[in-house]
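Scroll down for the structure; my scribbles are underneath it.
Some chains omitted; the rest stay in position.
By letter and in written order, the chains are A, B and C; residue numbering begins at 1 in each of them.
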Amino acid sequence: MPKTELPDPRVSPRFAGVATFCRYPLLDAVCATSRPVDWAIFGVPFDSGVTYRPGARFGPRAIRDASQYVKRFHMEFDVDVCEVLSLADAGDAPVKPYGIKDTLDGVAAWARAIGDPARTKLLAVGGDHSIAYANLRATWERRGKPKDGLGLLHFDSHLDTVDAVWGERWGHASPFIRAIEDGLVDPKAMLSMGVKGPLNSRSDLDFARTRGVSVVTYEDCFRGGQQIIREFRERLAGRETYLSFDIDVVDPAFAPGTGTPSVGGFTSAEVLALLRSFRGVEIVGADVVEVLPDRDPGGVTSLLAAHVMFEVLALDAWKRVHGGHAHDAQGRCLA
Amino acid sequence: MPKTELPDPRVSPRFAGVATFCRYPLLDAVCATSRPVDWAIFGVPFDSGVTYRPGARFGPRAIRDASQYVKRFHMEFDVDVCEVLSLADAGDAPVKPYGIKDTLDGVAAWARAIGDPARTKLLAVGGDHSIAYANLRATWERRGKPKDGLGLLHFDSHLDTVDAVWGERWGHASPFIRAIEDGLVDPKAMLSMGVKGPLNSRSDLDFARTRGVSVVTYEDCFRGGQQIIREFRERLAGRETYLSFDIDVVDPAFAPGTGTPSVGGFTSAEVLALLRSFRGVEIVGADVVEVLPDRDPGGVTSLLAAHVMFEVLALDAWKRVHGGHAHDAQGRCLA
Amino acid sequence: MPKTELPDPRVSPRFAGVATFCRYPLLDAVCATSRPVDWAIFGVPFDSGVTYRPGARFGPRAIRDASQYVKRFHMEFDVDVCEVLSLADAGDAPVKPYGIKDTLDGVAAWARAIGDPARTKLLAVGGDHSIAYANLRATWERRGKPKDGLGLLHFDSHLDTVDAVWGERWGHASPFIRAIEDGLVDPKAMLSMGVKGPLNSRSDLDFARTRGVSVVTYEDCFRGGQQIIREFRERLAGRETYLSFDIDVVDPAFAPGTGTPSVGGFTSAEVLALLRSFRGVEIVGADVVEVLPDRDPGGVTSLLAAHVMFEVLALDAWKRVHGGHAHDAQGRCLA
């Protein structure tokens, strides 16, 4: 029997039924059966942290819809994610649209209590990037508040380490400066991939560089990126690591539906290959953020986001099946 | 305590949470509390019955999303629908995309068994119009198979009484010819409103006229329609009546998202007024069909469909509060 | 046998086949059978005459596609258009995108020679409104150059009697000033319906008023419009009349896909009723113009335009069946 039971497709095709993430069961239903849960996936329909275009509060709903088409067997990893992992949709976290810090505190508190803190990992679906702080905090606490902080794999066009915008210290440009300041993340174990310009000023990179964050620009990936990734993966060996994925790391052609699109980014295939190159890393929590459905006329952004969620789960499934580290990266952009 | 409990909006705003119809609880959850259910709303994600543009299989999902914004208090009727009625989302009926008759049989069998047949009324959300037959059959059986058949209020640009198309007798052009033949509907108690041309041929109206169906064209509404409605409402006094609403009865400007749009139809305001003019009629089952989300770029079609669902429930709530008949119609187009 | 043979729907559904206007046969194919043609419908893919948003050159293609869903039996008139009329798609007229006057001359010359000038009437599908002049000229010549000019039923938000824009005398703001100057149209037999503001200046109406054109604003329709129409219909008794329909006469909600949309216009239902109120008038040529598919995301504009074409043909079919005049107008906006 698989660890995650999906609706019977002979009865309920992929276009049928109340839409949960990837058709996984609701957390309450799983808990009612006393089955343990490896990953709880939840939405955070919150976009009050944005600096440009809002609308990502509708991200969880759109991604639930798009994710109905996500299948369960990862061909490259040769692993059936639903065989290996017990997965559940935990619904949406509580939000207060008029208060960023209040919302982050509320989400963190709510997330802290989901399922079995010792076992259940958390995958948050945004919403804007500000919500990463809340899930990072909940994850860090549930993992026993490691005093060196967590490792962080960060896919994004932006560093998100701005101190404050319009006086607000908790917006979507700031989750990682706060997480580093608060000890949730070890900047030396943080890798930001896909960063690109133009920037507001030269100093935008200062905080990250001063603290030792590894910044890999889009262009760096094609100038020795494979080596960087290999080294970084070594550095993360045995380290509990959080993965944060801002959909704007891919080019707007692949993700038009986002609030601060950045031209000249990865293709979807490149970013999937990058994600897969980190297999072996111990992922203990994650988020996928910044999907803005009203700017996604063909639905490609939500569909990609749903598959990124799946790839994150597959990284964990691969690790559980294989243990240890992968020995070589593939994915074109690293070749 | 209201009969239907909705999510606490202080925790979960209307853009948050797993989307059920109008945020009503899932049927299983209501049943678990032993609370009786007055109306079970379910999707029928099926569009294999269409003769032109498919895609209505995605109707239930889009309407669940749009219906998050439907509120509970009906201002014109001065009634709080969730106070008066216990409502639940029963999920989606089983469908077999490659078989129309198989699907209709399966949906009817599934629907027949929902909740408490003696109490729970059924509101089906399509999907194409072929599914009306299945819900009509289930409703008729649950009401004790009245030998004269049910009354039928039918809002549609088309009569849907075609005998067969391409040899298929169960497609979306045929639900009511089958329902009349099978005794589920009494044609003399059937009112089709909003019918309009052009037609394939003069004989398209023959079946309905021969059997005594009251056909009120869009134009008729403005030539004495109020009188027709008043008389028909009298005729339905005490009669158990089913309401079938094809979204293409409104003009394509109000419902571009449908498979066989018909120009020159009602406005949304006109059709809501028409619906409300039937208060006092004993509605025992209903459907809202033919929403095709891929042709609905501004989302207005799904939003209208969600509110039509609400109006149907409000008709029943009004009846429970007031009993008897309304004595005068309002709605502009009848004035 | 019907006068117009349509594809066998048992073989070729409405979504199948090379798209001709309303699925009518190509003119060459009809000519090959020596069958006479009552109406030749042709596209004029030309939009170089516009003063604001171009793109109507793609109108004929979009309308051919949308018109696949137009059926043949006119329910209100109780007439099967394909029984009464022999209809054909004559393809597209030759155009020279870089020259307005050249194009109008070329279109007029080409149209003059279509089918049997003594019998075949011309329905031009734009393209911008400048092309009306070309079809008016061809029609006037084919009708024997009546020295008083033709009558003109003109549906439009704009009068299109501007002398020149940016020095150009043949653009889409000027077809009727030219037609009146050249004697193609009798201004005293010209009715412009649906005109509305704002205007560029008070003097915009001068030419029309000076020449005796009957201008019925949108608002006038609701202040005694029925009387105006009745009188005008009398005036046109026995008069050969051209009908020119600019899709921007309806509100942008019903026709977003047009280059100079004008808010506050007719609904589709109102405009269809208006068209029908002119039955009895001797229509000898017509055009439907200003459909801009790139601004028509739900496809409603093209669909409406296709049905307006059908209504024009139905007016002629009604006349052939009934002769004489209709004695009363119906249509809501006139009631």
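Here, a residue touches a chain if its C-beta (ideal position, glycine included) is under 8 Å from a C-beta of that chain, and two chains touch if they have at least 3 such contacts.
This is a predicted model, so every value here is computed, not measured.
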| item | value |
| --- | --- |
| Identical protein chains across the whole complex (3 displayed) | 6 |
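Everything that follows uses one rule, which is that only the chains that are shown with their structure count from here on.
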| item | value |
| --- | --- |
| Chain whose averaged C-alpha position falls nearest the assembly-wide average | B |
| Pair of chains joined by the greatest number of C-beta pairs in contact | B-C |
| Farthest chain (mean CA position) relative to chain B | A |
| Fraction-based call for chain C against chain B, same above half, different below | different |
| Superposition of chain A upon chain B: rotation angle, C-alpha, nearest 5 degrees | 180 |
| Approximate Å spacing (C-alpha centroids) for the pair chain A, chain B | 41 |
| Centroid spacing, where centroids are CA-atom means, of chain B and chain C in whole angstrom | 38 |
| Residue numbers of chain A (touch at least two other chains) | none |
| Chain B - residues contacting chain C, complex | 51-53, 166, 195-202, 204-205, 217-219, 222-223, 251-253, 256-257, 260-261, 263-267, 295-298 |
| Residue ranges of chain A touching chain B (in the complex, touch as defined) | 11-13, 15-20, 26, 43, 45, 57-58, 60-61, 64-65, 89, 91-92, 94-95, 97, 297 |
| Touching residues (chain side chain C, partner chain B) in the complex | 10, 13-15, 69-76, 78, 80-81, 251, 253-254, 267-269, 272-273, 297-300, 303-304, 307, 310, 330, 332, 335 |
